[in-house]
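Removed from the display is one protein chain of the complex; every other protein chain stays in position.
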Amino acid sequence: MTAMHEAVLLRRRGAKAGDLKSYIGSGGLAALKKARAIGPEETVRILTDSGLVGRGGAAFPAGRKWESVRTAKDPIRYVVLNTDESEPGTFKDRVMIESDPFMVLEGLLIACYAVSATRAYIYVRGEYRHVAELLAKSLRELQQAGHLEAVGPNGAALEVEIRRGGGAYICGEETALFRSIEGYRGEPMAKPPFPTVAGLFRKPTVVNNVETLANVPDIIAFGAKALRSRGTERSPGTKLFSVSGSVDRPDTYEVPFGTRLSDLLELAGGGKDLQAVLMGGAAGTFVFPKDFDLSLSYEGVAERHTTLGSGAVIAFDRETNLWQVAERLGRFFAHESCGQCVPCRVGTRRQHEMLQALAEGHGRGDERGLLTRLSQVMTDASICGLGQTAATAVRSLLEAESAGLLAN
Amino acid sequence: MPEPGREIMDRVGALIDETGCERTQLLEVLHRVQAEFQHIPRAAAEAIEQRMNVPVADTYGLVTFYDLLTEHPVGRSVLRICEDVPCCLHGSDQMAEEAAKRLGPEGEPSADGGVSWTRCACLGLCDKAPAALWREQPLAPLKVHDIEGIGDSHA
Partner (left out) sequence: MAEGFTILIDGKRAEARPGETILDVLRREQVETPTLCNHQHLTPAKTCRACVVELKGSRPLVASCERKAEPDMEVRTDSERVQNARRGVFELLLSQNDVSTAPGLVSQAEQLGAVPDRYRGQKYERGFFDDNKLYVRDFDKCILCYRCVEACGPDVQNTFALTVAGRGFTAGISAGFDETLVDSACVFCGNCVEVCPTGALMDRREHTLRAQGRYDESQQDVVQTTCSYCGVGCQLDLHVDRRRNEIVKVTSPDQHPITLGFLCVKGRYGYSFLEAEDKPEEAVKGA
């Protein structure tokens, strides 16, 4: 049986999206009210019990992040809403905000209340001007209606700042994001210290993805079980997937964790006669039809050595030359490398040069071996996630080629 | 008549008055300078040094780091054409060729300074590939017709 597109996070998508009255009329802001009634400690406990993990790609338990900032010694703390959605093939955060900006903002307010944040920052990628404008308008409405009152520490009104990114994929990496807000080049810093200990302005900081915070209001309003009523034991809830490429209906789809990849592809009007999909965006891996039955859950993708990553699913038909796709991925990483460390700065360039040769069919014959060797160096020695994953897709393509899975 | 550098510095000073002069406002200040002058002139960096205590070299470091900031003037309106995988599958390379034909070399403003175009990384509009931004707003899916229209209005 085909799984259904199950609108939970996206249930308000459509005509009344972004209307505060209808948001409140359909149960909105009840969770914030409840959080303030039960207090920060209980709020974080519910979140922890729900098993919610971050939807930005790293899948870190959200409750644990909140708890360490809530209990930090430093009275100055920040919450950052990471709206720097830039992973190629990923647009679900944009759709989430366009569909229901208030649910995302309510999640942010609850986070700020729960960790007693002195200030919240919303970092929106510079290319999402229309998204930033929508968030600003929605935030203004919340503020004018008095919903930011007493959300800040010691009963103060919460201050929220919206910051525009400058056009740099790396600024989605949390330490680079901090540098960018602070007024510097977005060069990642070493971890530890982790953001919950020393984050923005070196203060304890919660950084959450849009989809993560969108999950929060229902969890607080209806209890930890609300999330666990869908999905699998180890991956509770629903997940937003950005499906694009060779499908008839490219779009953002919300399905319960555990849905089969083939069913998701069918929802998007693809699935038959596909050569492969790229799971998780540029930093993800190629998956071939023999694995299309995989379960879209954290445990399901781990079993098949792939990743959910950012929730990007890019589909390729049998006409597509996957080495040309890899060339585009290589170009992306070479362009987006911040340039700080040698393995990434030089490695992404060398990788792209070799992928170009393979895509154009004039390689010297040793590229495959060199790419494999280089991928290990970049994965092991780069400072941050960009360099560490810049060769992941390429390596999966090399393996697939050896296994004879490519169509051309 | 005041020298042009002086005028720029005064104007940037006024922009800094709006944002505040803490370093954390630097990227926002630069966005506003870019919007007003279509690039970040050296005089702007000097004003920023005076008012925000950010070295000229540091400002340059940011300008060259962030794709949306430029050290050389671009058009008052910019067309950004995504070149990443989903858009590439839907013909973005042909769109870029079309743009080169009708709007001139990538990154260079038209004769009237009105428009320039550039390729860019994924815009998060992959459901409407091939995607573009025109005057900072989505223009997706981009069609040859759109590029023709832009070209005609800046002939």
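Order of writing sets the chain letters: A and B. Residues in each chain are counted from 1.
Simple rule for what comes next: a residue touches a chain if its C-beta (ideal position, glycine included) is under 8 Å from a C-beta of that chain, and two chains touch if they have at least 3 such contacts.
Note that the structure is a prediction, hence the values are computed from the model and not measured.
By the touch rule given at the top, the unshown chain touches A, B in the complete complex.
Of A:96, A:326, A:374 or A:394, it is A:374 that touches the chain left out of the display. Touching the chain that is not shown, out of A:181, A:341 or A:359: A:341 (per the contact rule at the top). For the chain missing from the display, the contacting residue among B:59, B:77, B:92 or B:110 is B:59, taking the whole complex into account. With the whole complex as reference, residues 42, 45, 55-61, 64-65, 71 of subunit B touch the missing chain.
Mapped onto subunit A, the interface with the missing chain covers residues 168, 185, 190, 334-343, 345-350, 353-354, 370, 373-374, 376-377, 379-383, 388.
FYI, only the chains that are shown with their structure count from here on.
If you check the complex, the residues on subunit A that touch subunit B are 85-91, 93-95, 125-130, 163-169, 180-186, 242-246, 250-252, 278, 282, 314, 316, 320, 325, 328-329, 331-332, 335-336, 338. Within the complex formed with subunit A, the subunit B residues making contact are 22-28, 30-31, 54, 58, 61-62, 65-69, 80, 83-86, 88-89, 120-129, 133, 136-138.
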